[in-house]
Structure formats: C-alpha cells, structure tokens
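Here the complex is missing a single protein chain, while all its other protein chains stay put.
In order of appearance the chains are A and B, and numbering begins at 1 in each one.
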Amino acid sequence: MPFEQIKFYQTGTFTVGNRLLDISDRAVQSDTKRSNALNSGHRACRGCGEALGARYAVDAAMRAANKNLIAVNATGCLEVFSTPYPETSWQVAWMHSLFGNASAVAAGVAAAMKAKGRKEVRVIAQGGDGGTADIGMGCLSGMFERNDDVLYICYDNEAYMNTGVQRSGTTPAAARTATTPSVGPEPGNTFGQGKSLPLIAMAHHIPYVATASVANLHDLEYKVEKATVIHGARYIHVHVPCPLGWGSEPHDTIKVARAAVESGLFPLFEAEFGDVTAHTPIRRPQPVEDYLKLQKRFAHLFRPVRDEIRLAAIQSIADRNIQRFGLLEEVTR
Amino acid sequence: MEKPFAITLDVGSSLANHTGSWRTERPVYVDRLPPCNHACPAGENIQGWLYYAESGDYLRAWKSLVENNPLPAIMGRVCYHPCETGCNRAQLDQPVNIHAVERFLGDEAIRRGWQFTPGTPTGKRVLVVGSGPSGLSAAYQLARFGHQVIIYEAGPAAGGMMRFGIPKYRLPREVLDAEIARITDMGVSIHLNTHVDDLARVMQEEKFDAVFLAVGAHVAKRAYIPAGDAAKILDALAVLRSVEAGEPPLLGRRVLVYGGGNTALDVARTAKRLGATETLIVYRRNREKMPAHDSEVQEALEEGIQFKWLSTIKKATDTTFTVEKMRLDEKGFPQPTGEFETIEGDSLVLALGQDVDLSFLERVDGLEIVDGVVKVSARMMTGHAGVFAGGDMVPAERTVTVAVGHGKKAARNIDAYLRSDVYNGPTKHELAAFDKLNTWYYSDAPLTVQPLLDAARRESTFDEVVKGLDENNALFEARRCLSCGNCFECDNCYGVCPDNAVLKLGAGKRFEFNYDYCKGCGMCAAECPCGAIEMVPETI
Partner (left out) sequence: MFKQIEGSRAVAETVALCRPQVICAYPITPQTHIVEALGEMVKSGELAGCEFVNVESEFGALSVAIGASAAGARSYTATASQGLLFMAEAVYNASGLGLPIVMTIGNRAIGAPINIWNDHSDSMSMRDAGWIQLFAETNQEAADLHIQAFRLAEELSCPVMVCMDGFILTHAYDRIDLATQEQVDGWLPPYEPQQVLDPADPVSIGAMVGPDAFAEVRYLAHHKQLRALERIPVLSREFFKTFGRNSGGLLRTYHTDGAETVVVALGSVNGTIQEAVDELRADGVSIGSISICSYRPFPLADVQAALADAKRVVVLEKSLAVGLGGMLATDVQMAIQSRQRRVYTVIAGLGGRAITKVSLMDLFRQARRDALESVTFLDLNWDAITRQLARETAVRRSGPIAENILKDLGELSSRIA
C-alpha cells in the first residue's frame, strides 16, 4: 500500500482504529457499521486465522461494493465451519460451490449479473490453498484467461486443514503435515520448487494481483477495496495462520502472520497486468527462525538437533523474496 | 424467497450457536497503573491528562492535571520528572517528554487565563505556615474543599524555594507569579513578612481548626574552613536571595562553589551570569555520586561551569583556597589522600545543604524531631493532633514535586480531620509493566527535544534557558504516550476477534466482551497495545 507520512497519530495506521484519526482513515474493521460478513457462532477453531481473514476481506469488499456483493465459496474449512445446517454465519449473499470450481461458479454468477445488466454487483470467489492451487487450478486458470469479472480471494493456510492437515501445493518446505510427517531422513515436506499462486496469476496478465496478510489489516483492506472496484479477473492471496495445523498458540495467530511477513517469507506486493507495481516494506526485519520457532510443524528443525542446512535453505527463500520484491526498500511517493 | 429445505439458510442463524461454551479462559478488561502515575511524587494522573492533550482538548487536560497539582507551568520547568524515568516508552525509543507537555499546558493556562474554582465554604479555618510549593499545594486543595485558608509567609514574597532558591533562568518569575496569583484568586490569603515565631501561641490565640506547616529548610549548613579575615565566604541561599532581591553580591571574577547538590549548580550558574569569568564547583566526590540532577550538570557544563571532583576545601585566603584531593573507598565514601593543591579564587560560595529552622516549634508538644526534620504519620500529621507538616521540613526527598505531593495529601487528610473522618485513598491497580505491552502498534516517533537558548545569551542574561514546545510539538509528544495499562480505544480487540465477540460501545465508552461467543483464544489480549486485557481461567 502507498507510503503514509508519519503524522502524529500515536499509533498511526498500525492499530485497527484510532480515536485521533479521521474516521475515513480508520480501518473498515473499526467501524461499528461494518458488515460482519462472517458473524459469531461459527465453528472455527480458537484463534482461526482464516475466519479472521475472511471477515476482514469480505467486510472490506462489502464496503467498496456498497453492499452489492455475492460470494461463492469452495469446499474447505471456511465453508464447513460457517454453514453447518441449520446455522450459517454468513450475512452476505453466499453460495457453496464444489471443491475445485469456486472460480467457475463465480464466473457464472458474474455472467448472470452481466446478462441482467446488474453492473453494480461485485462477485467474489473464496477458496483455501488446496481448492485453489491444486484441484482448483484448471478452473482458476480458465477464469483468469477469460478475464471474468471475479475477484478470487485465496486463504492460504498451507495445507488441507479441514480434512486433517494434509499437504497441499502451497505447503512450505520442511513443514510437517499428516502426509509429510516429520520422520525419516528428510522429515516434513520436501524442498520442491514451490507453487506461487500470485506469480501464476501474474503470468495470466490479469488486471490486479496482490498478496496480503492478517497481520497487516490496513494493507489487506486497501488491496481488497482497490480490487473490488476493478472490472476483470483479480486475485488476492491472503496468508492465514492455522493454530491447529501449524501447531502455534491460538493467541499467537497475528504474531505468527507478522513474523512471516517481517522475515520475508511472505512478501506483500501488488501487481497489475503481470508486472509488480508496489510492495509493502518490511518494518522490522526478523530472521526466519523467529517465525519457525512459533510453530510445532517446524519443531523438527530445532530438536533434537538444529538442522542448520535446512534452516539456511529456508532463510535463503526469504532472502530471495526480499531481493526480488525489494522488501527492505523504502517506498517513496 | 421460498427456500429449499436445509440446503439454503437464512442470515443470522449461526447466532443460535453459543460458542462461548468452548472456553477454558476468558478475557477481561483491566485498568493498570501506568509507571508515570506510579512514579509521580505529586500523584498526578499523567496518563489521564495526556489522554486529553492528545486530542487537543487542552482545557480538559489542564483541569485533569490540576486535580492533583496546581503548578504545572512551574512543574514542567523544575521537576526532575521521575515519571519519565519510569516511562515505558523509554524501553521502546525514548520516554515521552512529559514535563514539556505539562509545561505547555501550564503556559497555555496562563496565556488563556484559566482559573480555579473554590469549594462551597465550610466555615473551617486552616493555617498554612510557608508559601512554598508544599504550602501552596495544600492551600489550593483546602480551598477546593471550601475551607478558609490563611498563609503566613515569613519572606517578602511568596514562593519559597521556588523564588529564593531556583534562579530565574530556570523559572521565570512571571510564571511563578501567575500560578501563585491563581491560587490567591481563589480566596486564599497570603500574609507576607509574617514570620511565625511561636506556633503554640499562634494556635492558642488565633484558634485555627487545623495547621499545615511547610516552612522548608532555609538554614544553610556550614562547614569548618579556616579562613583569613579578608576571605570572601558566602552561603548559596544568601547569594540567591540577594540576587532575587535585586541586590546581587560582588563575587569577583573567579568564583568557587563548594557542594554537589542542585543548589550548588544553581548558584554557580548564577555566578556566571553575574559576571564571573570562571566558576568552579568543588565537590568531595565525583560526578556519578553527585546528588545534583544530571540534566542540570549537563546544562552547567554547556555554560562553561567547571568542576573539580574529589576535592575538599581546607583553607581560604582572600585570593587562594587550599584544596585536598580525595579518593573514594570501596564503600563510595570520600577519603583524604593527603595531597593538597592551591587554587586562585575571589570568593567561595558554600552550598552544603540546608537545615530546617525548628525554633518556632519549641513549645508545641507531641512533635517528634529526628535528624533535624519533623516526623509525620502516613496521614501527614505530626505528633500533635491537628498539626500537619510537609515539604523539606519532613523526612523525604527534597524536591518541589515531592512538596506538592505532601501538600495535597495533607490537605485531604486535614479535610477529613475537620469532618472528624479519616481519609482513605483509592486502592492502586497492578503496575502496567513493559512486558504487558504489544509495542508493534506504536508509530516510530522519537522524542522531541526542547530547544535551548543559545550559549552566548545563556551566559550573560537570566533569560529562560530551556524553551517550551509549540503546540504541534506538544501534541506530538503527548501522542507518543503508550497509554500503558488503560484502554485508549484503538479498536484492536474489536478488529482482531475472529468470532466477532467484542462489542464496541461508542466513543469514550470502550468495549465489552460478548461471552456468548468468545472462545477464549486470547488474540485480543495478545494484540492489545497497552496491555489492558487479561486472560483469566474460567471457573468450570
């Protein structure tokens, strides 16, 4: 997001709200009239990053769309914990698609809106990393290629959490999952080439691609609101910690997400038509270890002995991101 | 819409699922005691008045401040700000420049003519002996309670050490006069040149309902220094008084000041301004052990004051002084080395500490005097019922702020005494320690330094050395406050709850947890910047 001059805001734009800030400068989340698109009573785990990320994103989209919003949701944690008959916690027009076709169903909704001349209605598709990167890749690529008028938001908790923490295409190197257990000579997930959904989206040259994190609310809201009013295919990739799957403390969810961003492992950037156009600089650089140590899924890198080689390899992933996206460079107007 | 059974659900149906039943611990909002409040000897609610200053509501901020201290313009200039020493922000970047904001508020009040309001008259009469900070503070608080206050001041003007001990360049007299005037405007009467010789007689004859003693410590301590007849030796207090009276003494070109306290520095810097080309402070220990405040030492050094550490003065003539070198033993006490040195000097000013003149209390029974000061209870009462005391004349650290605190505490106890009641202060909350904060959320904002008078003018005039902050800077400083331990409505808890289980009650009304849905994940507590949320175990 664009650089903000430090005005004397006490907490600037780091907290959700600020009584000293002009209301229009405060986050959507600070407003008592926020949509609460995902309301109380859902069955997400304590400290669920995805529940938080979904409310953040959809509330922001609702504001930008003036409440003219339809959401399509793939099968996964978000869908399951939010709509177990007879209870739904969604307060927006919402539909559960199937596992791999949220983008296609959303494209259908968008086509219907276009056919009916309802230009003001904005359509979002939501899915987890499994439903987007793996089983959903075909439909997603088709939606991008056609430039359908859909904003696809992927909540990446880096595994198939709802079915019991199995590895997905976005599971990071060395992470323990149920299908990449931390046993044997190479515990945890293998070091592959990784699958970067944002880069794949950029390769389709769609109008807008961005990454976001629950640790930086203002940045996330800015990107969602910006994306919501653009027409054409858009993609936002949100990093959401899963205390259960990652083995982190429920109260640490924001802290873990922040560590991912500040270490460079999860870079925050925006891209338009295939080119990176902006990045959110790291505020207080951290070594990747500070992030890894918070999660039991990486415990085998530290005990019984430190795995220096793999730790260094992970650090180099972060370093590469920092270099590639210029994450330590200041943003100037 | 006619919905198919079970497949399609109405909005809001999840509210039937009270996920609060999942909890093993619950968040509660707490108020903790900020370290600034905790440290302030005057008991100011510093965080409280900073809160109002932050939004530019200076009147309300000033009103909050003067609940506890009627002299903010003075305090912002002369207080040694233990609040800043304790300020949690120091562990982040630098402490909040509290005293500068306090000074700004005080100056603003003077500029705008804000006044105090006395209480409804109670008919009680209270005598205050001494119009220094302690006496003025007590008088102010008593007047707010509605009691009639009469101050007997021995000197020709009110203010005590503020006028006769602290030089003009630290505390301009217009400021002092204005803040005293505001108190007398309440109906407090100050009788100048009224020295109380015999308190017992005054009490008997004038039938006051209670007495507060705040005479301070104005008797200079002496040391035995063999000196020739022509040797010029004066005491610091006398020098400062003469300067105040407009009749500065002739100290010559080379002035020695003997002593290591704030008075030594004050008189040295005064000597410089009176024309001394060289001012040398002689002190028997070193800078580290010097009781004077380091900020004052720093200012003195900037003005060219010189220091001779680890030295005692053994002998004086009219042009020279013999000095013995000292060394510190393992306990930190200075020990003679037997090495001597001769320094040239035109005058020697002794600043070896002050004693209390207790003579006027001789006939008052029940008083307990220890180490030259009058002992008082936790309620600031002496051994004689109805006679209270505070400031430099009771056992305590000797600063203006401590004195103000004594005056306030004594006034509250006097008021209770006058109603045949007992004063119990409010219970204190747990301290808001730094580890309870989540400092990520505070903007990077370094301290604003107050501008200083340039060197040339500092040496030749008595103009105020340290300037105040302008409004922009004062606002900026106030907003650096972390609001340790007390909610300042940043909306973090409201935003960060994945279960939407925090209710926002409106501006100024803070928040409430919706325990029907709170799962006890603890994210609110973890992300509260100021540590105002605590997780407590659920009772099952």
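Keep this in mind: a residue touches a chain if its C-beta (ideal position, glycine included) is under 8 Å from a C-beta of that chain, and two chains touch if they have at least 3 such contacts.
From a predicted model like this one, the values you see are computed outputs, not experimental measurements.
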Per the touch definition above, residue among A:Ala64, A:Cys139 or A:Ala227 touching the missing chain: A:Cys139
Positions on chain B contacted by the hidden chain, ascending: 1-11
Absent chain, residues of chain A that touch it: 67-70, 72, 79-80, 82-86, 88, 90-101, 104-116, 121, 138-139, 141-142, 145-146, 148
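We adopt the following convention: only the chains that are shown with their structure count from here on.
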Inter-centroid spacing, chain B versus chain A (mean Cα positions, whole Å): 50
List of chain A residues in touch with chain B within their complex: 6, 8-12, 14-20, 26-27, 29-30, 32, 36, 38-44, 46-49, 51-52, 55, 82-83, 85-91, 217, 243, 249-255, 258, 284
Residues of chain B touching chain A in the complex: 6, 9-19, 22, 54-55, 440-445, 472, 475-476, 479-481, 488-492, 494-501, 504, 506-507, 514, 516-517, 519-523, 525-527, 529, 535
